[in-house]
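One protein chain is absent from this view; the other protein chains keep their places.
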Amino acid sequence: MIHDILITLTVLTNFTLVATSRVNKSIQVAAFQGVLLGLLPLTLGLGFHIHILLMAVAAVVVKGWFIPFLLRRALAKVHIHREVHPYIGYTVSLMLCALGTGMSIVLAHNLPLKPGGPFALFVPAALATLFTGFLLLVSRRKAITQVVGYLVLENGIYLFGLMLIGDMPLLVETGILLDLFVGIFVMGIVINHISVAFDSMDTRQLAELKD
Amino acid sequence: MSEFPFVHSLQVLLHILTALLLSPLIPGLINKVKALMAGRVGPPVFQLYYDLAKLSQKQAVFSRTTTWIFLAGPVGTVAAGLVAAMLVPFGQDHAPMHFQGDVILFAYLFGLARFLTVLSALDTGSSFEGMGAAREVTFAALAEPALFLGFAALAKSTGSLSLSTMLAHTGPLFRFSGPLVLVLAGWAIVYMAENSRIPVDDPNTHLELTMIHEVMVLDHSGRPFALVLYGASLKLLVLGALLVGPILPRNAGPLLNWLEFYLALVFLAVVVGFAESVMARFRMTKVPQFLVAGVLATAFAFLLMLV
Amino acid sequence: MSWYLIVLPLIAAGVAFAISSPTWRVRILATTAILHLVGVLAALGGWGMLPAGAWLGLDALGGWVLLVISVLFLVCALYAPAYLALRPDRDGRIFTGSLLSFLGLASLLAQSQHPGITWVAIETTTLATAPLIYFNHNRHSLEATWKYLLIGSVGIALALLGTLFIAYAANMGGVEEPLLYGRLMRDSALLSRPWLRAGFVLTLVGYGTKMGLAPMHTWKPDAYGETPGIVGALLAGGVTSCAFLALLRIYAVVAAAGEAPFARELLVGFGLLSMTWAMVFMVRQLDFKRLLAYSSVEHMGILVLGIGIGGNAAKFALFHLAANALVKSVLFLSAGNIHRSYASKQLPFVTGAIRRTPVSGWLFLLGFLAITGTPPFAPFISEFNIAYTALTTGHLWVGTAFLVLLGAIFLGMSDTVIKMVFGTPSAERVRTPYKDTFATTAPMIAALALVLVMGLWMPRPLQVMLQSAAVMVGGSDPASPSEREHARRAIDGGQR
Partner (left out) sequence: MSLYLLAILVAALSGVPGLVTQKSGAKEAAALMSTSALLGILASAWVLFGASESGNSILMLPATALISWGLVSFDPIAAFFLVPVLLLSATASIYGIGYWGDHQSGARQVRFFLGLLAAFLALLVGATHAFVFLLAWEGMALMAFVLVMTEDREPETRRAAWIYLVCTHTGTLLLIGAFAVMAGATGSFAFSELPQGFASSGRGTAMFVLFLVGFGFKAGVLPLHFWLPSAHAAAPSHVSSVMSGVLIKMGILGFVRLVSWVPDPPGWWGGTLVALGAISGIMGVALALGQHDLKRLLAYHSIENIGIILLGIGLGLIGKSTGQPALQVLGFAGALLHVLNHSLFKGLLFLAAGSVVHATGTRDLERMGGLGRLMPKTAAAFLVGAWAICGLPPLNGFVSEWLIYLAAFRGLALSRWGFPLITLGALAVIGALALACFAKAYGVVFQGQPRSDQAAQAAESPSTMLVPMGILALACAAIGLAPVLSAAPLDHVLSMLAGNGQHLPTLGSLAGLPWLSFLAIPLLLLGFILWKWAAPKPYAKEQPTWGCGYTAPNARMQYTASSFADGLVQGMSWVLWPKVLGGRVRGFFPFPRRFESHLLDPVLDRIADPGLRGTAFLLSGLRFLQAGHLSIYLAYVLLTLLMLLVWMVV
């Protein structure tokens, strides 16, 4: 089944994301993940209804092209290539990511599924992606990598949302599309300001406000 | 007593006269005993009467720093002492004034006297008199509980809050028993401290730095000083009546009762004189321990009552 | 439903953003605020007549929250002209526009009967308020904005996932779109329990982040500390109320499905944790704006604690929402004035505020006393009743912990407040030209007066509405003696 392959690929991209040190590559991988997820609704056998098409196109365009474009533009300004000295090293990150994926499977096991759907892998994959996004947010120092993490986190939610796209398209569309557009847009602006004000994108410098 | 209002009135009159006139005799007796013990002839027994008569003729000298309080001390001491004398039974069963709770008033009248004496000492601004005043209040803080615990024991025994009943009707359980001995022992200590007798204080010295009462009245003279001396003797009498009260049998006629009372007072004076002759004054730091012994004695008396 | 409540502020926001005259901009702001309040009051008349299938409309709960936000907004809007006049260096366009958009979005949220719309409204309020936090355009405000956005967005993403979980729970049970709250509650027996529980956990963490429940509150001190007082007031009283409302809606569904014990346990836990965390950071807190931020964390804790205890406490948690919002406006606005006068918000530098800014100094002191539960101010009523309900409905240890924490927080907070308000202004500190004027203090005085009135009296229709709102969130039983007395008095025939 195609959707199972796509989901497996998504989970694999998660591991790539936590293991990569080059910022540019992590943007690429996130974009690839976005495309994967964007294509996913077309493979679910729900037909080519206007909702489904809209979702697919929007996701592919936004996740696969627009956001990576924004991020690359910000990256070009500050001349950063590598994420050096993350809070959590790459090996440990990989292990944590594996652990998270395992936990996601356990957790998903506790959540019953509607019988007969094609969604067996969706819940663990969604939770694993969510966790990966969180892991990136927590472990990385560069603001831009953190935004990538946020993007991955959103991908996880999107993946879960696809489970409902057939029965409740309205809810999913309103939520997810808005989230994608506005959230990332504002973040792009903020990243812009940060690079101007701090002349770098290391969030270590963003720790002056504390107790 | 209600059967013989006339006898009763007579007794009241006798009581008042005793309180007013007889007290200066006690210091005289004590001093006579002390002199005899020391092998001297000593001053006459009525010496204090002569002193008082002479002092009341003399011109008084006042310190420039003093205010009216200076005079209030001696005046208040005598006034309070005389009123207190009306609350304690002498030779008869009941004091001229007796009511539930008079025992507290009795104790507080002495407190009033002390307060005014101390203030009149402080009024001079002399550091010697200040020192005496400080000692007076310090020792009183220990004497007071001993007095009250003794009252508590008597109250527990008699079920009464009136001094007359407590002293004159101590009850069969109490009389000549262990608690009574302890109470009397405690009160004897209080008696010596309150009256500034040896071993707490030495009434004969005036310039030694170890004194309490005498140093507080250094600046008094003339009539105020007469009041001071009279007040001190009054205290000896009234507290003496308190001390001998519980052991008087009071079972004979009025006349004999009074006789017993007077004899007991003489006996007390002799004992005090004897004690002063054979004992030395304590070091000032030992005095609190002595007083604590008094508190403990009366406290034990109370506890023994419960057994 | 009242479209105009949503549309009017949004149009006004557009206009304010477009025009160039600062004078007209603040006039639009104030006028919109007044009109909005009037509109809310008019719309409240119909809270009981919400049609069953409506997607948008005011019910008792939403009406109560919207009323609070509208009043709070009015206070801030009346304060804004004087404040903006003091800040000619900053562009008022984005500021005014953001404020007005927030009002519109809050109106949308309050009227939303659909979890999706609720979520959208929350998301957009986050975005609308982000520029407000960045108002000062310096490094610190940027850092605060960055933290606010990222933590807030993550939280909201979790809330979205939680909403989707609940939708899936409904989907499994065969409940069809549209997933209106009313329908979810009516068909609550059909919802899948594991999904519902997981969904509640996710929304609790998500909206809890937005509310500022410990330990997800960490953006709060930074954001509140770096914004102007007026924004702090709006965030602490308005945005948090929005998130709380969103959480309450989900809680109502969960409670209707019979999962209330599970949810209440979580709410009580978060409540106590928030109060404890706030207490830890309020002790020896030298920065008075951060102090207020932690106080906000504390009071968010009290809100969820009240809901978690349930019954009478839930009703007074709703009451506390209003009390807290209004008092926080007084505190943040006066703190802003004091900050302006001293050009510092740190303790060793700010002393003797009642000498330099007498009105603001007194208001800050009174606000502090009010928020810590001093009668006859309104927060006392709610804190008293929450404690009472906890102690008499079997939550003995919760009630005890609540009172102990209130005491400890008072201890910590009073230390800073007294050092700041009393004494002599330090001589070395430069004196800025700022002075208390009528325009910078009158809105606060009005707000404080309202808090005082609320502590003593409340109009009958509002009481009825509050009671029905409480019933929606599990506060059905009139457990308090005051309630019983009231009932008895109603029987007696109203002998006033």
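So that you can tell them apart, the chains are marked A, B and C in the order they are listed, and the count of residues begins at 1 in each.
Methods note: contacts are C-beta pairs under 8 Å (C-beta built on N, C-alpha and C of every residue); 3 or more make two chains touch, one makes a residue touch a chain.
Remember, it's a predicted structure, so these values are computed and weren't measured experimentally.
A.B. asks: Considering the entire complex, write down the shown chains that touch the omitted one.
C.D. replies: A, B, C
A.B. asks: Can you tell me which of B:Y49, B:F62 or B:F282 touches the chain that was removed from the display?
C.D. replies: The missing chain is touched by B:F62.
A.B. asks: For the full complex, which residue in B:K32, B:R223 or B:R281 touches the chain that was left out?
C.D. replies: If we include the chain that is not displayed, B:R223 is the one touching it.
A.B. asks: Determine which one of C:T31, C:T374 or C:S468 touches the chain that has been left out.
C.D. replies: Reading the full complex, the residue touching the unseen chain is C:T374.
A.B. asks: Of the residues listed, C:I34, C:M185, C:V201 or C:A442, which one is in contact with the missing chain?
C.D. replies: C:V201
A.B. asks: Give me the subunit B residues in contact with the hidden chain, please.
C.D. replies: Counting over the whole complex, subunit B touches the hidden chain at residues 59-67, 69, 71-72, 74-76, 78-80, 82-83, 86, 97, 99-105, 107-109, 111-112, 114-115, 118-119, 122-131, 133-135, 137-138, 140-145, 147-149, 151-152, 155-156, 159, 161, 207, 218-219, 222-224, 226-227, 288, 302, 306.
A.B. asks: Touching the hidden chain in the full complex, which residues of subunit A are there? Just list them.
C.D. replies: For subunit A, the residues touching the absent chain are 87, 103, 106-107, 110, 131, 134, 137-141, 146, 203-204, 206-211.
A.B. asks: Just checking the interface: what residues of subunit C touch the absent partner chain?
C.D. replies: 146-147, 150-151, 154-155, 158, 197-198, 201-202, 204-205, 209, 215-216, 218-219, 221-222, 266, 277, 279-281, 283-284, 319, 352, 354, 369, 372-376, 380-381, 383-384, 387-388, 391-392, 399-400, 403, 406-407, 410-412, 414-415, 418-419, 422-424, 456-458, 463, 467, 481-486, 489, 495-496
In the analysis below, only the chains that are shown with their structure count from here on.
A.B. asks: Just the number, please: Cα centre separation of subunit B and subunit C in whole Å.
C.D. replies: The answer is 77 Å.
A.B. asks: Could you tell me the distance, in whole angstrom, between the mean C-alpha positions of subunit A and subunit C?
C.D. replies: The separation of the two C-alpha centroids amounts to 32 Å.
A.B. asks: Rounded to the nearest whole Å, what is the centre-to-centre distance of subunit A and subunit B, using the mean of the C-alpha atoms as each centre?
C.D. replies: 100
A.B. asks: Please name which positions on subunit A make contact with subunit C in the complex.
C.D. replies: Going by the criterion above, the answer is residues 110-112, 114, 130, 134, 137, 143, 146, 150, 153-154, 156-157, 160-161, 163-164, 167-168, 170-172, 174-176, 178-179, 182-183, 186-187, 190, 193-194, 197-198, 203, 206-209, 211.
A.B. asks: Subunit A touches which residues of subunit C in the complex?
C.D. replies: By the definition above, subunit C touches subunit A via 114-117, 119-120, 123-124, 127, 130, 134, 139-140, 142-147, 149-150, 153-154, 156-157, 160-161, 163-165, 167-168, 171-172, 176-179, 192, 194-195, 198, 221-222, 225-226, 281, 285, 290.
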